[in-house]
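The next block holds one structure in the form of structure tokens; read it before the comments.
What follows is an incomplete set of chains from the complex, kept in their original frame.
Residue numbering begins at 1 within each chain, and the chains themselves are lettered A and B in the order written.
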């Protein structure tokens, strides 16, 4: 089992959090899965992910005071393993867990994922639960000094034989259920403690080992970010995805900041290893947070987001309630030409970035197909350009930050053969002029071209 | 009630931790109190302090694995307040708490102190205990994200009306017991969390308010250190003592490092406000840690420690088991002339500090008595000196770090009248020569002189 074979291209799917917060139930998950199978699957979308607190019997009941209720009512089996709340997931009754729901999703030709918190339930530790395969009870496996800052449910698991046994027992159960994808939270950037800000590595390794043992190819996704660039090689070794930001929402300042994050991580995208820009907050959002809203992103901003995620090859997880998607949003998510940049032999690279504009290219090393995106991240419309020369360096020859023509990016001397251009959002065709791609781009918007041979 | 009247001079006493770790019992406390009354009280020693885990029924039972047992067996009343373990403190049976032990100590003419951990017991939170005077139960008062890194017993208390009620209920009980001194732990430097490394301020204020309300002058001591110098004014406002180091033990490198800490805090010592150098690890130590040992400090080092603590005016808390004190150690702790530097109208100040030597003075602004200490903190014997001129500047005129005679400390031109000198440890008398105090000081040792008129 080589974890790099579990996800050869960036995973694409739907996640319940942005719309349902902590409250999603079985019927809602099924409805979204149905929609995906009917309308999105053919474009590559396949994961259906149940996010945080599916084990809580009281999640959302005092939402004005707590998103995560301290010392709340969680569903747990006799071995300290959290179970779906039966009131919310009726098919889980009698200890069946998510097996039935996973089967439903599989029957649609899709994959099933769940969210978990790093660790073992505090309840298990305070009640001295037995743990399958372990010599000691949960109070000796839990580390009382390892908590999550923002969620009160768990203690960290000690890096011992019995700690590994706990994770093995978890993954064995998940494999039995038919889980294909785990989003583990409070593990990528913990913020706990001054001297050693990240204490999740041991548990990342334990999870990785438990997956290898469980015999099922389960994609491992780590949250929240920002991930630590100095451990890039280690994320690559143990996980399939890792968040490069804290939670991403429909706020331009967060989207603008993502360009610096993609720049930082651009050399770490490859089969089985995907730095993750987080979910796409499009369409209808936030019902579980108190009040449903329509994404605050403009259409330009949504195209910018989709384009960046695809050029960079981030995983794509839709935040919207799918059954409420309008036509325009559906079209945003099903731009087949853009989505082809996610392919296995594709490679994205930043050409330049300033405070006003960013240019990326994405090349299919097999077919030679080349796309280039001109992002206008300033607050006013602008004409952006890039020369063909700049696109052809092995790693991009320059950043264009020069102060004038002579010092800056090289000209188009070698532009003997002009190229055709095809813009992926408008479907308009045009040609380069003097070896240059030039476009009027609205504020916060993007033009993305496939460059002809 | 002005907290600055609770301790006009630095508190002096005995603390159970260095010898007993988490295991001290009633008979042992009484024996130490008896010894103090008989041999130390006349020199100013008065506090008898029961340190950490007096509420634990299983403390020390698996000491090879845990100093503080996770999810251990703690004694607690119906309102979430920890009680002395009755097996260890028999007089506490039937909910009497420390009242009887405090009375015993008071009858000896001494004062009684206890250690507490910041917060409310985790057990109280997980069991939803009622809290006296509060509208909600402990699970709503406890903050599940506020823990101690090294001790698993408590959750932090929320800064709310009900949180204050919990602390009020605690202090009311302590006042009823007759407690004179509280050493609160995990509150001065918490190390929890990257962005905001200290989260104990709110609880410091709540404790302060609860003390004001309880009607008893209870000295508030904060641990562990190092305290944060940028909050010096705030410690002064709410507490009587605060630790300026992490735990101090019988190790020369820690003692040497204390000179920089005293330098840092020298301007913040005044009535009711005492930066704290921590306990004196002298005599017999460590039985509760597994194996009793004799202090690893040499006699020179012990004199250096006592002299620095007194010149600076740190609180003095003896770590030794008192009943096992030898004659020499007893004499170390009862140097009446040195202890007079702790007086209310005394003021300590560093004259200079280098990697090799440190010079302090301590002046009684009322009587004019002037003491000067020459510390040799290098590893070889050396001759140290200071001029009378250097001792007389309002704030000391120079640090002596100059590179030669001309650039450095000024000479003794004005030494028309030589002074008599009296060394406080050897009791030897001598005189200044050319306005200079000069002494051969052994490595790690000190000479401390009272300067005649």
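Everything below uses one rule, namely that a residue touches a chain if its C-beta (ideal position, glycine included) is under 8 Å from a C-beta of that chain, and two chains touch if they have at least 3 such contacts.
All values reported here derive from a predicted model rather than from experimental measurement.
Engineer: For this file, with 2 copies placed, note down how many copies the whole complex has.
Structural biologist: 4
Throughout what follows, only the chains that are shown with their structure count from here on.
Engineer: Mind checking the rotation angle between the two copies, chain A and chain B? C-alpha superposition, nearest 5 degrees is fine.
Structural biologist: 180
Engineer: What's the distance between the Cα centroids of chain A and chain B, rounded to whole Å?
Structural biologist: Going by mean C-alpha positions, chain A sits 51 Å from chain B.
Engineer: Mind listing the chain A positions that touch chain B in their complex?
Structural biologist: That would be residues 70-71, 122-123, 125-126, 128, 139-140, 142-145, 147-150, 152, 191-195, 197 of chain A.
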